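Everything on this sheet refers to the single structure shown next.
A single protein chain has been omitted from the complex, and every remaining protein chain is retained in its original position.
Chain naming follows the written order as A, B and C, and within any one chain the residues start at number 1.
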Amino acid sequence: MSDNTKPIKNVVIRFAGDSGDGMQLMGDRFTATTAMVGNDLGTFPDYPAEIRAPAGSLAGVSAFQIQFSSQDIFTPGDRVDVLVVMNPAALKMHIQDLRPGGTLIANKSNFQKKNLKLAGYETDPLTDDSLNDFMVLDVEITELVTKALEDMKLPLKTVERTKNMFALGLTFWMYGRPMEPTIKWLNMKFKKRPELVEANVRALKAGNHFGDISEVFSSSYTVAPAPLAKGTYRNITGNYALGLGLLTASEKSGLPLFFGGYPITPASEILNQLSLYRNFGIRTFQAEDEIASIGASIGAAFAGSLAVTASSGPGIALKSEAMGLAVITELPLVIINIQRAGPSTGLPTKTEQADLFQALFGRNSESPIPVISAISPSDCYYTAYEACRVALKYMTPIIVLSDAYLASGSEPWLLPNLSDLEKIEVKFTESNGETFKPYLRDEMTLARPWAIPGTPGLEHRIGGLEKEDGSGNVSYDPENHQKMIELREAKVAGITREIDPTELYGEPIGDLLILGWGSTYGSIRTAVKRLQDEGKSVSHAHVRWVNPLPADLGEIVLKYQKILVPELNRGQFLKLIRAEYLVDAKGMNVVRGKPIRSYRIEEVANEMLESGR
Amino acid sequence: MSDNTKPIKNVVIRFAGDSGDGMQLMGDRFTATTAMVGNDLGTFPDYPAEIRAPAGSLAGVSAFQIQFSSQDIFTPGDRVDVLVVMNPAALKMHIQDLRPGGTLIANKSNFQKKNLKLAGYETDPLTDDSLNDFMVLDVEITELVTKALEDMKLPLKTVERTKNMFALGLTFWMYGRPMEPTIKWLNMKFKKRPELVEANVRALKAGNHFGDISEVFSSSYTVAPAPLAKGTYRNITGNYALGLGLLTASEKSGLPLFFGGYPITPASEILNQLSLYRNFGIRTFQAEDEIASIGASIGAAFAGSLAVTASSGPGIALKSEAMGLAVITELPLVIINIQRAGPSTGLPTKTEQADLFQALFGRNSESPIPVISAISPSDCYYTAYEACRVALKYMTPIIVLSDAYLASGSEPWLLPNLSDLEKIEVKFTESNGETFKPYLRDEMTLARPWAIPGTPGLEHRIGGLEKEDGSGNVSYDPENHQKMIELREAKVAGITREIDPTELYGEPIGDLLILGWGSTYGSIRTAVKRLQDEGKSVSHAHVRWVNPLPADLGEIVLKYQKILVPELNRGQFLKLIRAEYLVDAKGMNVVRGKPIRSYRIEEVANEMLESGR
Amino acid sequence: MSQERGQKLARQDFISNQDVRWCPGCGDYSILAQTQKSLPDLGIPRENFVFISGIGCSSRFPYYMNTYGFHTIHGRAPTLASGVKLARPDLSVWVVTGDGDSLSIGGNHFIHVLRRNIDLNIVLFNNRIYGLTKGQYSPTSELGKVTKSTPFGSLDTPFNPPAVALGAQATFVARSIDRYPSHLQKMLGRAHGHKGASFLEVYQNCLIFNDGAFRLLTEKETKGDHVLELENGKPMIFGKEKNKGIRLNGFKPEVVTLDGDYSTDDLLIHNETDKNIADVLTNFTYDSEFPTPIGVLFVAKMSTYEDRLDEQIKTAKEQLGEGNLEALIRGADTWEVE
Partner (left out) sequence: MSQERGQKLARQDFISNQDVRWCPGCGDYSILAQTQKSLPDLGIPRENFVFISGIGCSSRFPYYMNTYGFHTIHGRAPTLASGVKLARPDLSVWVVTGDGDSLSIGGNHFIHVLRRNIDLNIVLFNNRIYGLTKGQYSPTSELGKVTKSTPFGSLDTPFNPPAVALGAQATFVARSIDRYPSHLQKMLGRAHGHKGASFLEVYQNCLIFNDGAFRLLTEKETKGDHVLELENGKPMIFGKEKNKGIRLNGFKPEVVTLDGDYSTDDLLIHNETDKNIADVLTNFTYDSEFPTPIGVLFVAKMSTYEDRLDEQIKTAKEQLGEGNLEALIRGADTWEVE
């Protein structure tokens, strides 16, 4: 390793290559190592909708981005400092995100005619001066690994597959990262194939040495550990955290978890993950479709399970009729929507926050359901837990909103202390000898009793027809209908009492409030931090609960001259805020299938601050 | 007929009895006669969800209300002047709507112990003084018809079935209505069963004579013809008008009508009606479910039909995924929702306007669909026609909102002059030899071309994945996605150019604006008329288009001190108005499964006018 | 499962306090009565019964049963019932559904629940019409049926419910008729007794919208010649005078008269467990020249989904140990910040 190293605060690297090039794996390894050296970090994979599009094609490009820092950070970053591309298609798809002056590392071996043509290049960009804005390092990676493994007599394909390790070794060198964890991991992964361990380790080291000996880099960099809170950390993605949150709620409530699912990107992983937990007694059920999966979940809830179903927008649409049934029967049910870009099938692997209105209003008639959103990958854990807790306490279906970005993005997570989590108390009703009234309510929460089949003396019938208050018998009485509609509404509105006071980042009075919900948290926080550093009077408020809204939000929004609501949709939360508080909030509405970029938020905020009113 | 008759402006009668008592038929006949004597009128049937609940039970009560007038009226009325009840259950269910001093006609023969008990009466209300507020006329109808038909030797059941004709004859007498039309109709209906004609005519006349000879009524009344516009009229219900509107659009556009349906109350009648029109070449298709019915309709639209699908709230929920497909493929499709009270199965035969948000937002992601609502039974005709016209002109799915009240309510309808209807021009694209671009747009409407299978040279593929602007090829490009989302939004927003300036009933500036949409039109208009008569500064604006909103609405709402938005939901339109125009409009939110009562609107309006600000 | 509390239950115990709201004379009344009569004999505590229905006249059924009940949404009863049974395999779960509910909108759930062989008892009230929506044709209505939505006659070939069920790998298929009370009770008992998904089709008369749909099977004069009551191990005899039978001619079934030419020995012997016989019997539809078979058409032994699931959980716990949440949350790669 060169001893000419410079300290640096913050780096964004993106790896991009063919789906077959192992970019996700490379990203994972870089992330694991980065976490271990104590940086704060955020990651975001970006893969194509096709399983494995033809090699070298634009459609087949897969990418992984990581930001790491010696400071507290909130996103995988917007503008890329270092872009590693394994072929021309990857260059074509990603070069526009590399900041001027940024470093481009390209696998020159793959820039032959055929691949250039597949990517739509007429001339070789590595030689035609079109990349003058960047620091370009073109490396014959294929040749270099071939040489490194020459004596091993491995099949060509196997040799080719080690290219990502070479690139990884090179980036490790650039930031002074240790190779040992990766070597250890390779030994585990290929336990039964020592020749693959050997090949990959050699490639890794070759890349690392290449950094050292090549003249191109005048220096490597160090990114010091970030001042994170004390404790044990792991790196975690949003979907995985969500699964753990559900499992935790099951353990803490003592209720068996029933998960009714049907595969759909980007929610499938939750089904995949939970089905691994058979030894926890988890019952996952891959149903014939989304309707069956929510139907089975409602049935399981009726029977006394902690019932959960998950999907993405189009699948949630299919569940909407059954959600109404859960509303009127007032059963606890957690409905998770990992949002993706639409409309219709849309861009199934891309992110968006545009199912907010669907969550709030996507059912016939007045069907109030509480809606909670996760704000970061690790927050998915707490959001899932909180959703279970509230659903059980209030006897209500609840919707959890996450999205493709949170689902596969990752960040370091300070492991929770399970005993610190708020308790979940569940009591099934038992007979007191009197006629059972399934719609008598708890005075505070307005929850109805949970009386599960198998309990003697509580035999009763529920269903989708309007119920008489108290008895739960079918009722067509006009006044009763009005009353029940208001009761269901009041029950959900009462959940405000579960919501912590809104945290304000910045002064409680000021020129501009940037107000967000869900996954834009990191981008907004990054932007606001920078704006505040520049001395601007800007604050950030972020809600996790979209329904009900926090009780204090109405007062907060009135304290600022202007309000900006950035969202990955066309202004849905914005409309709520305007209707609720009659404030002339402005939207920033980005629907590019990608997380919102914090520098764009800065730009818009600055424009608003400058423009008179 | 007594010659002691008094003129009177306005009457509301309600007939109520067992489902088996023929109340709907009686209502129909009264309506037909009333129409022919030239009154303006409005009717509203109210029947139970059960097909035929046990005789005498509360659940089995069926009712029919009619308001008729020598003036222009807009609803079937709120407070009942004359209530005819055939049994105790009917009395129990409806007495609270009879105005103090109103007339109650009861079939005393049915007030025996058993029926009283079924209705939950401990003592006989006809004799226990509990009806002192009303003018009670108890008639032994069963005995009277038995006597009238004595010599015919008919089975008891047949005799019993003529009770409604007796009651009809009596009410005819009260308002000096002719019996001939009914006699003619009976002759037609029972062409092959002369003994039934005879029996019913006798019962009708017996009732009529009873009015004449009994001492109870000191006088009968006349309601003079209303000053309606010149022309030919018929009486029509909303659902039937809707069917005719669709058929008219098919004829005027020259496109074959394809209707994909699945039965559901209160939308089934549209399927039933259109399937009668085989000789018009109409293709109705009763699919296996709502998803299949919209799927088939989208297919038919792709193939060049005028495609329509209809359902009610729960069925619309099931269609929501496919609606997204219609949005992204930009095919013309008319989606009709005859709203009913919810949530879930709710009160399936009762009315509500609570699917507005479902119509606007009940899909994943940003899926803008124009929404038009019908404001009266006869307006359903024009609304259906307009929806077809706009869907075809803009190449877009469109949602038509009606509801259970409009569906089965009726009013006189001035027959349309077909040549006055706005033209529908449809042009299928043909090949010009160049590569066909299915997403090139018309500059004004932003509509894409309609290129139907079977056209040489236009072979192309569409689908649910995001499309490239112009070519329509699948595109994952972030900027293209943003652009397409904005284009789809702009296309729908552009439909404002099809909307007539908002008609204001009252002064354009004032203390209070009552703003409504859809089926509340009549109730609001009635209330506002009375308020204006009292000299109050109140105006009425009513929108048919909910998306987009009329371009002039923003200016209108600013001209009033206060705004009241009455709706049969918990404030959905209200929320839109508040978000859109930032005005502190107030809601009046009635969810009783019945039309809103105009006197309640008056009360709320007066409260608002009186309260300071 | 056995009766856990003292005294034996009676029919009365299964009658709920809700007024029954079917049309007077509807066939549903009999099915309700037979069910209420049968349940006490099953030896299961009342609180362990759950009746789950979709939407339709027939689907109002749970309201009238004094057990746990769920009147769900159109077509989806099998999904809710699956959830109940998978969560609580100890309960006796019944699905009550109509021909529209189960075979039109609910067709997919119907075939999937059969395929999975979840231990539910599915009772389909087949009146060959949509009752609750006032008389449109259903997927079991005969071709050319004139109804509210098909004034010129329907255009689709009907489903044959047992054929659909067998095509979907059903392990128990039976049929009965509303007007055959003791047969119906027997079949309800058989359905319950079968471990796995049981499918019982009950012909039911809707006297308002499709009166007499099964007249031939219920009227005194015709029923003898039109009903074939199956009994396992017995030859297939029917007829007013018990003088007709079913014989196989190669693959082809035919109706023969037991005169000189044919005797009982020539007749096909019913074997409930023979899939081929079941296939033959399903082709005897009400609209065909054959008598309509009632009784158990087919039954097969097969483990249930919920047992396989329980087994899998047990094995996982044995092999991996009871799940440890703390360890799982830690995962493999952690680091400390001091």
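Quick notes on this structure:
Heads up, the rule we're going with is that contacts are C-beta pairs under 8 Å (C-beta built on N, C-alpha and C of every residue); 3 or more make two chains touch, one makes a residue touch a chain.
Quick caveat, the model's predicted, so the values are computed rather than measured.
Within the whole complex, touches from the chain that is not shown fall on A, B, C.
Screening C:T157, C:S182, C:T273 or C:N324 for touch with the missing chain picks out C:T157. Of the options B:R79, B:R283 or B:R600, the residue whose C-beta touches the omitted chain is B:R283.
Of the candidate positions A:I51, A:L156 or A:I213, contact with the hidden chain is made by A:I51. Among B:T232, B:N432 or B:S611, only B:T232 touches the chain that is left out of the view.
Summary of contacts with the chain left out: across B:V11, B:I51, B:L186 or B:A322, the touching residue is B:A322. As for the chain not pictured, it touches chain B at residues 32, 35-36, 38, 225, 228-236, 244, 247-248, 251, 256, 258, 260, 277-281, 283, 285, 287-289, 291-305, 307, 321-322, 324-325, 329, 414-416, 418, 452-465, 473-474.
In the full complex, the hidden chain is touched by chain C at residues 105-108, 111-112, 115-117, 139, 152-153, 155-160, 163-169, 251-252, 274-277, 279-280, 283, 302, 305, 308-309, 312, 315-316.
Mapped onto chain A, contacts with the missing chain fall at residues 50-55, 57, 59-60, 261-265, 268, 271-272, 275-276, 278, 284, 286, 288-290, 314, 344-345.
Everything that follows uses one rule, which is that only the chains that are shown with their structure count from here on.
Between the interfaces A-C and B-C, more contacting C-beta pairs are found at A-C. Separating the centre of chain A from that of chain C, both taken as means of CA atoms, is a distance of 45 Å. Inter-chain centre distance (chain B to chain C, centres taken as mean C-alpha positions): 40 Å. For chain B, the set of residues touching two or more other chains reads 59, 314, 344-345.
Within chain C, contacts with two or more other chains are made by residues 55, 73.
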